[in-house]
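Only a portion of the chains appears, each positioned as in the full assembly.
Labels run A, B and C following the written order; every chain starts at residue 1.
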Amino acid sequence: MRIIRYLNKNSSSVLGAVTDQGEIYPLPYSGFMELVNQADLVGVTALKLIESLIAVMEPLEEKIDELELLVPIVAPEVWASGVTYEKSRDARNYETSSEILDNGTCYDKVYDAERPELFFKSTAARTIGPNAPVYLRSDSTWQIPEPEVGLVISKTGRIVGYTIGNDMSCRDIEGDNPLYLPQAKIWRNSCVIGPAIRLAETVEDPYNFQLICRIFRADQLVVEGTANTSQLKRRFEELVSFLIRDNEVFDGTVLLTGTSIVPPNEFTLKENDQIEIEISSIGKLSNPVKLQHSKEVM
Amino acid sequence: MRIIRYLNKNSSSVLGAVTDQGEIYPLPYSGFMELVNQADLVGVTALKLIESLIAVMEPLEEKIDELELLVPIVAPEVWASGVTYEKSRDARNYETSSEILDNGTCYDKVYDAERPELFFKSTAARTIGPNAPVYLRSDSTWQIPEPEVGLVISKTGRIVGYTIGNDMSCRDIEGDNPLYLPQAKIWRNSCVIGPAIRLAETVEDPYNFQLICRIFRADQLVVEGTANTSQLKRRFEELVSFLIRDNEVFDGTVLLTGTSIVPPNEFTLKENDQIEIEISSIGKLSNPVKLQHSKEVM
Amino acid sequence: MRIIRYLNKNSSSVLGAVTDQGEIYPLPYSGFMELVNQADLVGVTALKLIESLIAVMEPLEEKIDELELLVPIVAPEVWASGVTYEKSRDARNYETSSEILDNGTCYDKVYDAERPELFFKSTAARTIGPNAPVYLRSDSTWQIPEPEVGLVISKTGRIVGYTIGNDMSCRDIEGDNPLYLPQAKIWRNSCVIGPAIRLAETVEDPYNFQLICRIFRADQLVVEGTANTSQLKRRFEELVSFLIRDNEVFDGTVLLTGTSIVPPNEFTLKENDQIEIEISSIGKLSNPVKLQHSKEVM
């Protein structure tokens, strides 16, 4: 069972449940965490609650591709983890390899350390959903998407759902100095989550998500890569336990869990590229790439 | 199925559903109209929505008499209709019968006219719920409750629920001049609705509500009367259609539909009287009568 | 000193002070009552507070006719009084004169009674400001403006300002039965106040306001009338004292004080008429007359 948000014919935002058969039912809650908390309140799983609700409903006539999808949860904060896959360590080492300084070794070190890398990735205002444009940063010449599994957590740190995240990154800024990481990670429309949230209780093995990332330029496939969460160096609960250590988190926080798909080093995103990230049991997250023109956005 | 609002142990206001068996379930909506609108949104009746929600829940341990009930809906406006029963016409004619002027005939006339009497009865700030004190007006010596069926309507004029209303009235001020009607009807705590809203779709025949009104003084029953909506001269939809003619109404507006229970002409309410109005399928609305002392209320 | 509200170049609503010389200064308050309450808080008159503020400011370049004026106060409630002038009594007697019933005498009676007529005229949602369209009621064939002085009062009943009001009225519905008064008075866009509020402390004699009303049809003057508050049968404080008797009012409530300008009996407003009401020391309140088409307003 997956959860989406979409605009109905009256341009109201509606929560929806998508069954394994692809049928969509509107849900009478204003957001994903209201659903989760209501299920908690009455002592059942969110899945059971949804099943009981949709038993008396008719599904929408539309299929998911016909809906105007919104970000599936208005996450108050998006955090991210890095160097959780071997490939990410190698890529980030590479970024700094032509430098005199050998900062790259900080990636080797965190890969093997007890404490993971965690960083503040985005706020609700900077996070977009499916089909909205990701923006390129104007002062970077080496930008890539980072396709990741996103954990939706409650304020107590419970993993209540899984989604797809795109942690847009500037490899040149980050490679220049690890202290530039926030500038390489946070800017307008630099974080995407969606298109759906898979209920945690419907995922048998979260360490067997298969991710595919494709980048299209002028309708041609120019980058393709895959990864599997079986390659993760860390457990999801381990990442969350560090996130909530001495730290308050809020209902619906999303924690991105690192990437293992890295485009070739000579690749950088360009305006009008199209990014697609897919996990078959969650959905396909597609976004066009745009330059932000000050007139439009200010 | 009836809807109430009550204070829970944390002093938060909670919406609740009361089944025909008297079991109470908290509902995950901030108010009655949010419930109605969410049901509309997902294409089921409010009844179906509630039934599927409570199918997976445990009821409260408390019974309705053990809860601190609030006004069941914070109605933005309460309107009222008059002279919709023969008895009301007679009573209001009587008020003016000792006068030289024969204004009384305006009641005869409206009883038979196409256009009903409608008036602005109350705002949210002046409307109270069960068990809160109704105030006596300081410049009237002939005051009575008017027990009425209240229609809860949506902004489009759809009747979505039925409640009980008490349209407190000053017979002397009103009888003095029909132009004094607003002063005979609107003052602090002069309007009561509650204790519950019966979902419209669970009412088989709205023209068969039996109302009982009892007034107690020093614990003695001093007035009792009954009425039945089968005696109504007008249809509820007819009253609503005049209310929304050229006029904007708002979600959760309540329209009181006139009274047919009139205490004996020598009766007037006194401080510490207790008013009870009951419709068996909706509940019993009880309120003490108080003088308002400027120190308490200012 | 007069107070207005207008839209600035960023389409923000701004409070403004208009000096006797016609210079306009933006005021750093969100509304008229915030100004009044802040003056109270610091123990000066609103006039003194404004004078101190504008001493350090430059006036706007625009004159009042060049600004997009808004309703000068978002009054939570507008109440009105009737039969406060001899002429109003006569007009309302006339409305009913062709009837078999002699309801008209209720107007004679209230004119001479201790208790004035007071009625609930409008809510914020139904009240418009200068230049916005007043709507005609679709089921009336005899509609007129009622030009009146409006009192702006605080929640304690203090008169803090004077404005102009137009209490749109359906003479046929009202004349048919005094019980129809609310339907003859309340509908969408049936109440206008503006264009400015004159601070009470700058009015030497409120019983010497000269009102002029003009109605234009196809740019031709078709009705003109004048009145003066010296002709009032009641004192403003007397009207307010009845309004707040046992009744809670809210900061910024407006009380309209009755009319003495009545168009000829054969006159009724038509679509595209233009209504102008002027009090020289307050301003000129102009509104076009429109039919409301359901498509536009729903």
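In this text, contacts are C-beta pairs under 8 Å (C-beta built on N, C-alpha and C of every residue); 3 or more make two chains touch, one makes a residue touch a chain.
Since the structure is predicted, the reported quantities are computational estimates derived from the model, not experimental observations.
Every protein chain here shares one sequence; 3 sit in place, and the complete assembly counts 4 copies in total.
By definition in this document, only the chains that are shown with their structure count from here on.
Using the contact threshold fixed earlier, the set of chains in contact with both subunit A and subunit C is B. Rotation angle, subunit A onto subunit B, C-alpha superposition: 170 degrees, expressed as a multiple of 5. The most central chain, judged by C-alpha centres against the centre of all protein C-alpha atoms, is B.
Counting C-beta pairs in contact, the chain pair with the largest number is B-C.
Averaging C-alpha coordinates per chain places the centre of subunit A 56 Å away from that of subunit C.
Averaging C-alpha coordinates per chain places the centre of subunit A 51 Å away from that of subunit B. Those residues of subunit B lying in contact with subunit C across their complex are 77, 82-83, 101-103, 105-107, 109-110, 113, 115, 117-120, 123, 125-126, 135, 137-139, 173, 176-183, 186-188, 242, 245-248, 250, 292, 297.
By the touch criterion stated above, subunit B contacts subunit A in their complex at residues 26, 28-29, 38-39, 41-44, 48-49, 51-53, 55-58.
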